[in-house]
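I have placed the structure first, in the form of structure tokens, so that the comments after it can refer back to it.
Only one protein chain is missing from this complex, and each of the others stays in its spot.
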Amino acid sequence: MASFNFLILLLIFSFCRSGNLQRLHEKIYSSIEGGAACFRRLNGTHQTGCSSADNGAVGVVHMIKDVTDAHWLMENATAGPYMAVVSTGLFYDVFDLLFKQPDLIAGILLYDNATKSAPQFSQDMSCPNDYSAAEGSSCSAGGVVWNPKGTGLLRRDIPFPIFYLPESRSQEIDKIDECYQRYNSDKNNQKGRPLCSVQLHSFMFAAVNTEVCLRRSASSALLTPTKVCDPLGDYNVYYSLFPRTKDIKNKKVTLVTARIDTASLFDGVSPGAASSVVGMVTLLTAATTLSKMIPIQDANLYDENILWTLFNGEAFDYIGSQRVAYDISKGTWPAAAPLTVDDINLHVEIGQIGGALTKLDLAWPLYAFIPYTNVVPEINEFVNTLGSNLQHNISINTEFSSHFPPSSLHSFRRILKNETESAALPEVLITDHNAEFSNFFYNSALDGFDKIDFEYRNITVDSSGTFISTDALLANGTMKEVDTQVKIARLATAVARTMYQRVAGKPYSGNITASAHLVDEILYCFLRSQACRLIMAADYASSGGAEEKPPERAAPLYVGVATWASTPPVFAAHLLALLTGTALSANRTQCDALDVPGFSQYWLRGWNHSGVCMQTTMNISAAISPAFIIEDYDLKSGVYSTWTESVWQAMWARVFVRASGAGAGAAAAAGAGATLLAALLTYWLQRHAAIIFSNAPQHSIVNDDAASGILRTVNC
Amino acid sequence: MDLARLPNDKKLQLCRWYFKVGCLLLPFVWAVNAIWFFKEAFMKPPYDEQKQIKKYVLMSAVGAIAWIAVFAIWITVFQLQRVSWGATGDALSFIVPLGRA
């Protein structure tokens, strides 16, 4: 058919019907580019997310500009399934209505409009990760609802496809609106008219739940089974201040953790600025600063080690932290020098701290959630030290509550129950809210850099990798105290100093601080563009010198499927190696051949892009839920995270005009009539041919004897 | 093949042969046998071999109908119950449908 169509293309439209050489297909359909589709995820008991039918979902366009439009759709619409086109600002007010009658809605096209921006937009549950919460800490036990404006669509089985168009694709919405004004605007007379329609295609292969889809992926009557779903998972990144090996008696460890991932309903759009990036950047900056305060050569002077860890997959029932807690309980993490629960004497999690960052307010109030009823001296000491290290505009207040926000603490509480509850492993969570989230865009497609008031300063970094100090930047006016970068740098400095005091036993008296310049660069890399200075310097150096530039957009922070490593943990790992590691004077082959216990060596591009061998204690470990590694695990039991993502082939959207049926009706009538007439005439003329064609010119066939002679001898 | 050109004993032989072949779990052969020889068995004027041809035609027809009934019942049951049979349903399926239970 393809070659046939090519022949047609070459021949037909140059001859017969249309006036110009544009393909008919292009005149009918207009593709909607740049949309991100909502896709299907499954857990042990349910399927969530959206899917369309195999040949797409077609609906008549209905532009919802305010709530009355949505009411009209529900009550007075007549012309068949509709495609609701609604802006993010209005979505929270109308989504309830749209879900009431799923037969009437063929799909939703969600678009971002800068002029009518949403005051809140979160698709996560009002109580995120509630089913994996620690005992006594879920919302059903009473207490604060963390994300009250969350629609919960992330965990809901949506019966139709939803596509999201960012602000940069506003011309697609204009196209649809123009078509709508021409054909659909007469709302009361829509039936029986040609109508502007949209088709969304996002067919998902998996269904029912994780158990069924994994079973179907594994077995099949055909030789090679079709994979229909993949488990979610990726990598956790960890880095210790001092090296840890199996043989040497290791020091006690303070575990400082943060989350690296975020979630969103739509494929490829998960910026996570306030939900997770600020926490992660704080951890990275604090780790870098501490590594400068305490050089790694002084390891044997101290008794305490700091293990900075970034968990991945936290948005989906704490995949990363559940795995680490499970591994610790089995004594297999970190792989090179495993920890036991007794080795950890404090767990600090830097939770969601990006929601209240604004240039309009100098103050940045933080809270320390302490989930213990009795006083825990370790935690008190930590919070006091942190408080004393913070500047006056950043404050920290304690919250004693057994009901604490979503964080990795829940995983440790569930899996290492005895130690955490008895405070043998004391835990504390730092957040910027003590009741509801201050971030109204938690785990959504709109949680971008503008929500944390981030303005990139684009200051060059010299070839030695020195970053300008925060005080210098404030002094020459490049940054102000209200800037996000400065606030994060101040917090990172305080955390680093507090950790210094834990390690060294005395307050820090030097003048090393976290640089807001560094914070600026890291935020840019994770929120704006992967083609940034830090990542270019921290990347693996390519052998031929040909530098492959990463794309100019931010990498999505979604944890993704376990079979495909996503970029953010790789970036974080390389940044840690570059910023905290020691540069060795080795060439590439020597670097690759080195094997020092407690360290890894990486050949990175370096600040002058000529390659450098960095020795670091950084490493990565698999962030795959224990549910997928325990043999014969009951996926319905709910003990560990069981999230999987469906496989799909293509996602696309297009807009066109749907016929009213008058043309087809006319063709059918005319066709039936013409065929009938032809049948009658032909039959009649043939039957009476002798009479009718009586004047026919007769044949005078010269009997070609030669021909007849040959033919008569042949027996056909 | 035109049955009209065959002598009667050859017709009987053919009908018997088709019946025997159909016994090897081939209901479609039985169906063909029944339909093909129907005219010969019931609508032609009587001749010697016709009684036996009638017998084979009837047996073939009954056999084919029985097979069809069994298939129809199994297909109906499978289509209605496959989803509720869970893992067994998937194990019995050659092609498992994508995107739905």
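Letters A and B mark the chains as written, and numbering starts fresh at 1 in each.
Assume a contact is a pair of C-beta atoms (placed from the backbone, for glycine too) under 8 Å apart; a residue touches a chain by one contact, two chains touch by 3 or more.
Everything below uses one rule, namely that contacts and distances are computed from a predicted model.
You can't see one chain of this complex, but its UniProt record names it "Gamma-secretase subunit Aph-1", from the set "Probable glutamine--tRNA ligase", "Gamma-secretase subunit Aph-1", "Tubulin epsilon chain" or "Cytochrome c oxidase subunit 2". Looking at A:Asn188, A:Asn374 or A:Asn695, the residue that reaches the missing chain in the full complex is A:Asn695. One of A:Ser197, A:Ser444 or A:Thr470 touches the chain omitted from the figure, and that residue is A:Ser197. For the chain left out of this panel, the touching residue among A:Val67, A:Ala218, A:Ala583 or A:Ala668 is A:Ala668. The chain not displayed touches chain A at residues 5, 8-12, 14-21, 24-25, 27-30, 56, 58, 179, 183, 194, 196-197, 199, 654-668, 670-672, 674-675, 677-679, 682-684, 686, 688-689, 691-699, 701-704, 707-708, 711-712, 716.
Rule of thumb we're sticking to: only the chains that are shown with their structure count from here on.
Rounded to whole angstrom, the centroid-to-centroid distance between chain A and chain B, based on C-alpha atoms, equals 57 Å. Contact residues on chain A toward chain B in their complex (touch as defined above): 51, 54, 203-208, 212, 215-216, 219-222, 226, 228.
Interface residues of chain B facing chain A in the complex, by the touch rule stated above, are 86-87, 90-91, 93-96, 98-101.
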